[in-house]
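The other protein chains are all here in position, but one chain of the complex has been omitted.
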Amino acid sequence: MLGSGLLQGLAVTAKNLAGSFHDPARYVTTEYPEQRTKLPENYRNFPFLVHDDPADPNGTLRCVACQICEKECPPQCIYIVMERDEKGKALRRPKVFDLDISVCISCQICVEVCPFDAIKMDQEYEIATRNRFGGLLLHREDLSKSNAYYHQIHPTEAAGVDAALAEQKAKQAAAKAAKAAPAPKAAATTATPATAATAQDSAISPAPAAPPPASAPDTPANPAPANPPPDA
Amino acid sequence: MSAHPANALPLLERLPVALRDACTSWLPESWRWLANSLLSIVAIFVVFATLFALLTLAERKILGRVQNRPGPNRAPLPFLGIRTYGLAQPLADGIKMLTKEDIVPRGADRVLHFLAPVALLAFSILTFAVIPYGRALLPVELDAAVLYFFAAGAATELAIFMAGWASRNKYSLLAAMRALAQLISYELPLLLSIVPVVLVAGSLSTSEIVEQQGTWLFGVFPQWHVFTPWGFAGFLIFFVAALAESNRSPFDLPEAESELIAGHLTEYSGFKYALFFMAEYFGMCALSGMGVTLFLGGWQAPIPALAFIPSYGWFAAKLLALLFVFMWIRATFPRLRIDQLTRLAWKFLVPLALVNLFTAAFWVLSSGWAGPLAFARWLVAGTLVLGPFLVLGRRLSAGLGPRTYRYA
Partner (left out) sequence: MSAAGELAGLSAAPGTTVRAVNDPFHGDLLEVSMGPHHPSTHGVFRMMVTLDGETVVKLKPVFGYLHRNHEKLGENTTYLGSMPYTDRLDYLNSMTNNWAYALAVEKLSGQPVPERAEYLRIILAELTRLLNHTCLAGFLLQDTGCSGTPLMYAFREREHILDLFEALSGSRMMCNYQRFGGCRVDPTPGWLAAAARLVDGYGRFLDEYEALITGNEILMARTQGVGVLQPDLAVNAGATGPMLRACGVDYDLRKVDGYGFYPRFEFRVPLGDHGDTYDRYMIRVLEMRESIRILQQALRDLPAGPIIDAKAKNRGLRPKAGEAYGRIEGPKGEIGFYLISDGGPNPYRYRVRPPSFINLTVLEDMCLGQTVADAVVILGSVDIVLGEVDR
């Protein structure tokens, strides 16, 4: 009969009108600034750099300025300059690490290609700024966040990363102990097996040729002890 | 508002008139009628402007709730900062509309462009004059009140045409043409649907039509027109035509958002836009009020035991219920196409309304039938209503229907 479909539709809307007052499944609005949904652990938006010691956020960055992410970044929003001492020797840490998040597409490829677990995806989304040019260009100081913060936003992933780094360090220490006696010089060219080694990144690999002075057990990629005497 | 002759009405019933008389009692007798009329106009305008403000909010709230969201609920009260479930939203909207830039397109006809919203609002306010809001509340007692109402109401579409034409915008022009087609198509079923009421009541006066619906069958069942076969059919036709006359969904073709941006409103901004909006709601209120008056017993209480509630309270309740249905329908239906709209009017509503005239005539003639004949009276009248509906409905929806699908 003409009109039965119309009445059926009216019944559905009436059900939803009534349901919005008592059925949570029919009242789905989250009133944002007051209420917030819990972000899933995997949520990503923009990258940040992990440092290990909150007391020295720029000195203990895991980043060694290898520029792999800069090369792989699809929209090319990363700009890195390595820090060098007076003699021009590379210090394996970034002097400049700029990331333009007005260009970044949050694709996470920098995270995937980083062999040092130095760059990770942040979950901070309230980043609106009044300065449309400078305000969205993040520098090394803005990007540097602690490992504890990383654990807080991506607990599972961060635990895995820490375990892998610890394992890698233990392996290196063992290899070092084995090799240290016969050929201390030869170790200078070994690269870590875990990194997909290209010619470029083996040159600046964190795999330290000499044993770190065992002073910083929780700073596996700290570049300071990675400058062993054989290089000099 | 003409005072009821009987001063024996209860206090609540008399209150609005008594207040008015108290206000004007200090004037000389010869001036009092003018002051009384002006006060009535002010009262109507204040009441319906407030209702308009609340209706815009209610519509958005209802639409929101139907769509599983809260609707506007954040506008705080001014200076206090308290959110009152969005009650201050109309105020915020009003301030926004008043402070917006009033843009007139360069090529527009400036006079008509300005005149259109004014004319529209004026015409839609005129219709409020003859609706009996309560036992003692009828602004103008006219013998041909029903005729006056529809004459004034029909002029609103002309104003929409003015707006569409004057805007010098292609979408507006299309909307203007649609508005005219809609006006011509739906004026007829609207009028034909109320002719049976006039026929049965034997009067064009709205107050008399309401008075006649004030009896109860077996002491409980109200004798409103809608509870008769012809009245039911007439009410449905009236309602559909009223939806079309007030440009409400599913007949909101002149301002079809998804097709014509905003139709005749495309080139309007600021307070002129607000006036259009206001006129649309005024038209909706007036048509609902007329529907209540003609079919739903006007200000009469549904059962005698509830007659202690003042009559204007009942009128307001019925009006709001009808307005809710307007919004409910808007929240549910898609929009018709212009050719389907006119086809619905000419091939479905007009024939049905004509047949309904005969049904009403039969109802009047058979009013003396009693006993088993009363049953036959209902049967015949019911068949006269339902039969044409089924036949015409089938013809209207020929070739349309649910389909079955095959699978590869």
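As written, the chains take the letters A and B, and residue 1 is the first residue of each chain.
Operating definition for what follows: a residue touches a chain if its C-beta (ideal position, glycine included) is under 8 Å from a C-beta of that chain, and two chains touch if they have at least 3 such contacts.
This structure is a prediction, so every number in the text was calculated from the model and none was measured.
K.L.:
Which residue among B:142, B:261 or B:392 touches the omitted chain?
P.N.:
The single option touching the absent chain is B:261.
K.L.:
Looking at the whole complex, which of B:217, B:370 or B:408 touches the chain that is not displayed?
P.N.:
Among B:217, B:370 or B:408, only B:408 touches the chain that is not shown.
K.L.:
Could you tell which one of B:73, B:249, B:300 or B:356 touches the chain left off the display?
P.N.:
Only one of B:73, B:249, B:300 or B:356 touches the chain omitted from view, namely B:249.
K.L.:
Can you list, in ascending order, the chain A residues touching the missing chain?
P.N.:
For chain A, the residues touching the absent chain are 2-6, 8-9, 11-13, 16, 28, 40-44, 72-74, 105-109, 112-113, 121, 196, 198.
K.L.:
In the whole complex, what residues of chain B lie against the chain that is missing from view?
P.N.:
Counting over the whole complex, chain B touches the hidden chain at residues 63, 66-69, 170-171, 173-174, 177-178, 249-250, 252-253, 256-259, 261, 330-340, 343, 397-403, 405-408.
By our rule, only the chains that are shown with their structure count from here on.
K.L.:
Could you please state the distance in Å, as a whole number, between where the Cα atoms of chain A are centred and where those of chain B are centred?
P.N.:
63
K.L.:
Using the touch rule from the top, collect the residues of chain B that touch chain A in their complex.
P.N.:
It comes out as residues 62, 65-70, 328-329, 331-333, 389-390, 393-394, 396-397.
K.L.:
Which bits of chain A are touching chain B when the two form their complex?
P.N.:
Its residues touching chain B are 1-3, 6, 9-10, 12-14, 16-17, 19-21, 26-29, 31.
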